[in-house]
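Yeah, one chain of the complex is gone here, protein chain that is, but the others are all in their spots.
By letter and in written order, the chains are A, B, C and D; residue numbering begins at 1 in each of them.
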Amino acid sequence: MIWENILIYFVVIPVLTLAGLAICKNIKQVRAVSVIGATVLMALGVYLLVEFLQLRAAGVADEMLFCGDWMWFEPMNIKLSLGVDGISVAMLLLSCVIVFAGVFASWNMDPLPREYFMWFWLLSTGVFGFFIAIDLFTMFMFYEVALIPMYLLIGVWGSGNKNYSAMKLTLMLMGASALLMLGIIGVYFHSSADGNLTMNLLEIARNNAIPHEWQYFLFPMTFVGFGVLGAMFPFHTWSPDGHASAPTAVSMLHAGVLMKLGGYGCFRIAIYLMPHAANELAWIFLVLTGISVVYGAFSACVQTDLKYINAYSSVSHCGMVLFAILMLNTTAMTGAIMQMLSHGLMTALFFALIGMIYGRTHTRDIRKMGGLMQIMPFLGVGYVIAGLANLGLPGFSGFVAEMTIFVGSFAHADLFHRVLTIMACTAIVITAVYILRVVGKMLYGPVHDEHHRTLTDAVWHEKFAVITLIVCVAGLGCFPNFFNEIIYDSFAPIIKALGAF
Amino acid sequence: MDLTLLMYLIPSLIMFCCGVYGFITRKNMIAILISLELMLNAVDINFVVFNRFLFPGEMEGMFFSLFAIAIAAAETALVIAIIINVFRMAKNIDIRELTKMKF
Amino acid sequence: MDFSYSYLVLVLPLITFLFLGLMGTRLSRKTAGVIGTAMMGVAAVIAYSVALEYFFGADQGQIVDGIRQQIIAWDLTWLEFTENLVIKVGFLLDPISAMMLIVITTVSFLVHLYSLGYMQDHEHKYEKGLQRYYAFLSLFTLSMLGLVVAPNIFQMYIFWELVGVSSYLLIGFYYTLPAAVSASKKAFIVTRFADLGFLIGILLLSFYTQTFDFITLTSNPTAAIATAGGATFMGCSVMAWALTLIFMGGAGKSAMFPLHIWLPDAMEGPTPVSALIHAATMVVAGVFLVARLFPLYCLEEGTMTVITVIGAFTAFYAAAVACVQSDIKRVLAFSTISQIAFMITSLGVARPELHEGVGYMASMFHLFTHAMFKALLFLCAGAIIHAVHSNEMSAMGGLRKYMPICNIAFLIGCLAIAGIPPFAGFFSKDEILVAAFEQNTFWGIWMMLVAGMTAFYMFRLYYKIFWWNNPDYGHHTPHDAPMTMSLPLIILSLVSIVAGLIPFGEFVSWNRADYHIHLNMTVAVSSVAVAVVAILLATKLYLKENSAPAKMANAFKGLWTAAYHRFYMDELYQFITHKIIFERVSRPLAWFDRQIVDGSLNGLANIANSASYAIRKLQSGSIQSYVYVYLIGALLLAAVTVICLI
Amino acid sequence: MDYSQFLSMPQEIGLVAVFLLVFLYDTFMSKKVQNALPVFTCVVFGLFTIANVFFCEESCSIFGGMFENTQATVAIKAILNIGMLIVLIQSVKWANSEYMTVRRGEFYELLLITLFGMYFMISARHFLMFVIGLETASLPLAALIAFEKNRYESHEAAAKYMFTAIFSSAIFMMGLSFVYALSGSLYFSDIAAMIFGESSTLLIVALAFVIAGVGFKLSLVPFHLWTADVYQGAPTPVTGYLSVISKGAAAFGFMVILVQVFGSVYTVAWKWMMYALIVLTIILGNLFAIRQRNMKRFLAFSSVSQAGYIMLGVVAANEMGLASLMYYVLVYVLSNLAAFGVIGAIENKTGKVMMSDYDGLRSTNPWLSFAMMLAMFSLAGIPPFAGFFSKFFIFAGALSTGDVALYVLVLIALLNTIISLYYYLLVVKAMFINKPGENGAIETFKSACSERLAMIVCVLGIMLVGIVSCIYTYLVDAAETSSALFNIF
Partner (left out) sequence: MESVGNIIMYFIIALAIIVFSVLTVTTGKILRAATYLLFVLFATAGIYFQMDYEFLGAVQIAVYAGGILVLFVFAIFLTGKPGQSSEPLESAKKKIGLSAAVLGALVCGYALFTKAGICSALVSQPIDVTINSIGSMLLSTEKFGYLLPFEAISILLLACIIGGIVIARKR
């Protein structure tokens, strides 16, 4: 039975929460249901991690664990296939944390809290579904499920130029998923040499039957498709506008988890299934993502809106993810996954804090703020920590991820890759520039606006969200090897596939 | 001199094109309907002459024409009913009356 | 007894940091300060015991065949990149790290103590945020200790970054003052830029040698260099590149020209912090780094030359600037730069074959003594500033009457830095000059000249503060500092007097074998002579208030102004960052992003919209045009297909 | 004379029976129970729909091959029945309005006859039969379009529809005459055999005319210009009917004609013709739709571009294409009727049909806006709603041929989904995001039971038809049993 598989509950719980929300009467119930849902999900995530580690420790060396498939659309041999490896487990955990923190960050959502949370949970459903699925169709379906709630979340609960942003974000991402759909169908029709077409990732990879000339066509399709979500230059512009307009928790969830779908998909589908093209075409995308890394950082330097700064910073960091993935070696890819986790947590933290600050000052223009550290020390300190984590301070996740990426990328034997790596490295300096610029302008210095003196510091649920995230960021940064080991082994099949060429 | 297939097709084709021309240029709705009748009639001729010249052993073309005439009659009746209704509301049957909805 | 307990040296500051950082606001300020100081004291004791155990303790394999061994007290795997490239967090004990343990914990403890007095306002109330202050101090101590005991280059990099950030936090301690904020930002970004070089250097080095481990790297340096297989990049061997880049990291932290610009500004932080971080410990990290990888460096002649030139130039440059500054902390800051440059030069000119690598030993020795007397000078300056509430020399003068302890302590410091025997600075600086002469007479004379300048500007400073004129201080008469502040001054004064007598060479040398210092009398005498002449000159000019200095300044107006403005290096940087990076790169990029990248997408949308508008005529509402389109459509469909088929 | 052949077409017989029942009820029942006529029709038709499921007879080819029933035709007819049933339920309220009382009997009779014509379009395997089916499906529709006598638009729409329809049927029959000239027969199978290997100019012209004729019903660009005006002018239930049922039937019939009759010139000619038409249809449909502010016109253009997507199943020209086409039609029926249901409900109540009238609808009528949103999402192809699955399968169907050109076509179609998403989201935006205009949002009202019932059916359908995979599986089975269609390939 499908219910015996633990993974399906990652989708069932959000759906149940969604159903629970539908019958809620007031905001208290809404909060209660959401918190319960998030907590159960978190517990499930941890339980999965423990189970996973136990199985691995017991020497189960399968590529994916907790596998199971149930026939869905028989004529096309589409199954509901579930399975996780270390990477998915890590991503699931990340999502659990962000959702958990996100619920607290949107505690006082107004208006229409119930509808807000329903969309929020629909988005979560998509995200979780994507990470547990190993069937292209199912993955793609959940992927789109995760995208569309963004429109209303931004459009209804957003701020600023929200209509434009929401529309742009949705259209760009859906445009990307159009390419993706073509790519996926293309992969499907070449998935097998003997006519047993399949959508199952593992089987496709095992068959390794996609002709090379088709790979040249399908690889860019899928890679760009996911790359747009990963904010790859020049398809990143949805990100600044979208993030700037989105409400706090949505920014968190979007930057924290949704953008991760891009990187995850890139490597799980594009590279894993089409290693030949990945080898041959990687350089094009390396250049693009390399540009993303530096370009995002430079663009962030002159922004004045907090969210824009952070959004461009996300462009830079997510660019790093794709950059590392394209290096096609284990260390760099591990770094990429670490970076996803790290960026997810950090950016979520950042957006949470920005949201809280914005909720008080009603401006995000750093030129109109100053000296906030005196007024709201908790948020100030949180922001500094987030900033330091973002610029890659050891002890926080960013450092670990970036170093792994750099070491891994530099290990590439090709001079071109190494030069690109060095160029990407420069981003860490620029990151410092813009982070410190914001911190200096907004938190330090004299109080800019006397009205701000009356503002209050964070309240308990805000503190709770912030602390949860900080603990995770620091945990990942202080004990990286724990996560490293979860992730590391999962690359063996991919590297093997790549090595075959 | 033989009467060839082509010789019958030419008048039918001209009739058809006159129908087209009439449809596009006329202003009176009934005139347009008349043009349409020309077109339908041309089709009937086509069927009949093809049948007679190329496949004299069967009668499919002829039967098609037979039914087409019936259909044309039904259509005409309906269109005229509509035209009369339009006339009731707009007090004339100029085709330019029918441009209230556009773009 | 093995060294495994050494983890306490790191753990105690960590605990203090976390405790004060998380719980600090619940404590009173004083409690926080006392806790911080006490914990630091304990850590210092343990560090001393570790270091002394290493140098003098019962044999646990510290010395084999007369060579001090490098001992890894403990290590933990922190992160595995690949099978070979593993970051281990560990504790490497060898002469220089043991020496650094002593230096850091000593200065740090004294600074902790001193701060208890210093960080009070007029009413003897502790400053706001003292808990935070102590937390950051602990963090800094932790990171600095972690840096020096790092057994691999990556751990060093990690703690390198952490000292950077704690420096940032401490410089910006007075975060409401814009100057402090921008100074902290500048410090962080400049060093971060330098660290980029460090990082790339590490990447290069580890790529070829496949290890981060210092012991592996330095035990067989020739083999390590050889792993590159003679690969070159832009004409230089990649190893030279790697080492130069790593040196760049060091140069940033140690404020070598042209990356020195952050250090003078860093004086915006509380003065004890300047003493600890920006005089005694953190800024010598660069020296330490080069010393750590010395066996590799000395195989790359080109890199060594670079190091020497940069060091020597910086020494001169900083000394020249120091001669004309009016802010006492700035003078000290440039003096620090200059002195560190001495150390760097010393390393640069050191060769194993030259006098058994005297330069290496001299550099470490100077590092040690400089830490002591420069901390002393800074703490004195702190006491003075505390007393007169100003950094400017013009606000001072004649203070010898009001602050006797401070006066003596400062004088000792000046004598030490000027290289007057028997104060500490004499011995170490003398060794450096010897090393320079060993390598090249030019560098010897050059460095001796700089030493003379050192003596001059230090005594200029001394006289301007304690003699010169006798201004009216009003009812806020300056007075000597309380005991918590004076005690560190006294201790450091004593150390500054005697530290030079330590037989340093027995403990530290490039090959960790015994090295016997013997004074080179020629160099010693001539350097003392130069120093004395410089001091006399300073006495002549600055003992009593007179117009000679101003006349001189006017006579060399251009030079003087340039030096006063630090030869416009800040302006150059300002130009590069603001005009080039911000205005020429970032802004155009942001514009490009909005207008071109985004604009093309919006353009697509607009095209769709206007296309939609353009074709609305098709839907004209007239049946006849509909039918026309219909017919033409059908005919074209047929015609085009037919034509294509033919 | 074997009249028992009529028994092999139970669906048609059943439909005629329903028609007669309604006719008799309308004619002979007393005034008192006349008001129950709409409900009566719904019930009878509902029974008929259900009965159809149980009387799925074996495939047969009767009247000398003039008429054919296969599992696929049964399936598509069932789909149309479902759509018809929804339309009937939706229109109960409208039909019971005072204005409609005198002619609601005719309304139902005409609707049923049109459906009957569509049955023939689907099952016809002879061109005469097809033409009669086509005309039976379109002529009564003109009367239905002109149903609202006191609305000028209604008549204008009817006139436009009628003129264009006759013109297109003239073109169509012209094409047929050419086909006849080439093959000497009007039976699909005979023609296919006769023109095998032929690619003369005459055949191409004939093909173009045939495509134009059926393209009119499907409103493929450039044969679509009547669509918007007619949709706007027609009474809303009729518009709904027009947009889905008649389109669905035509799509199936079109596929049969192209595949069975002209299969031999697939690669030479009609693949490329359809290719061009699809590209045009999708792009122009979308471009026109962007600017529309009248909901009905808006949906008209949306349905134009949807027709383009449906045609992707036709160019695939294989079993999978056929199955995907039927599936797409099913989903499209549900989604579009949900949209028209909402529009109809609001129009019945307030007479408002502009998109700006929908501003802030969510705050006053949350359920209506919810249903509308689902419909829009489904039309835009967003999971987990049915539209996503249908789009996916239609694309997969097109790509299943492995033809590179079709990859490009699908890419174009996919990129156009972005534009379509844009305008579908405009509706969602109006309802959920926009603030009510000066006149305020449409006031809260309770829609009629019948409307709600229809809405629930549609919404359930939108939510379930995709996820419940057996429907697609059944359609694929049905298509595969009809694989005789694809013999020519």
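General observations
Everything that follows uses one rule, which is that a contact is a pair of C-beta atoms (placed from the backbone, for glycine too) under 8 Å apart; a residue touches a chain by one contact, two chains touch by 3 or more.
Here the structure is a predicted model, which means the values were calculated and not measured.
Here the chain not displayed is in touch, across the complete complex, with B, C, D. Only one of the listed residues, D:106, D:153 or D:403, touches the absent chain: D:106.
If you put the missing chain back, the residues of chain C touching it would be 624, 628, 631-632, 635, 638-639, 642. One chain is missing from the display, and on chain B it is touched by residues 1-28, 30-31, 33-35, 37-38, 41, 44-45, 48-49, 51-54, 56-60, 62-63, 65-67, 69-78, 80-85, 87, 92-93.
Although one chain is hidden here, its contacts on chain D can still be listed: residues 1-3, 5, 16, 62-67, 102-103, 106-107, 109-110, 113-114, 116-117, 120, 126, 128-129, 132-133, 135-136, 139-140, 142-144, 146-147, 149, 158, 174, 178, 181-182, 187, 200-202, 204-206.
Just so it is clear, only the chains that are shown with their structure count from here on.
The minimum number of touch steps separating chain B from chain D is 1.
Think of the whole protein's Cα atoms as having one middle point; the chain whose own Cα middle lies nearest to it is A. Between A-C and B-C, more contacting C-beta pairs join the chains of A-C.
Centre-to-centre spacing of chain B and chain C amounts to 96 Å, using the average Cα coordinate of each chain. The centroid of the Cα atoms in chain C and the matching centroid in chain D are 77 Å apart.
Taking the mean of the C-alpha atoms as each chain's centre, chain A and chain B sit 65 Å apart. Across the assembly, chain D contributes 159-160, 163, 167, 228-229, 291 as residues in contact with two or more other chains. Among the residues of chain B, those in touch with two or more other chains are 23, 32, 98, 100-103.
Taken in their complex, chain D has these residues touching chain B: 127-128, 131-132, 135, 139, 142-143, 146, 149, 152-153, 155-160, 162-163, 166-167, 169-170, 173-174, 176-178, 180-181, 184-186, 228-229, 232-233, 291, 297.
Contacts from chain C toward chain D in the complex involve residues 608-609, 611-613, 615-616, 618-619, 621, 623, 625-627, 629-635, 637-638, 640-642, 644-645. Across the complex, chain C is touched by residues 20, 23-25, 32, 95-96, 98-103 of chain B.
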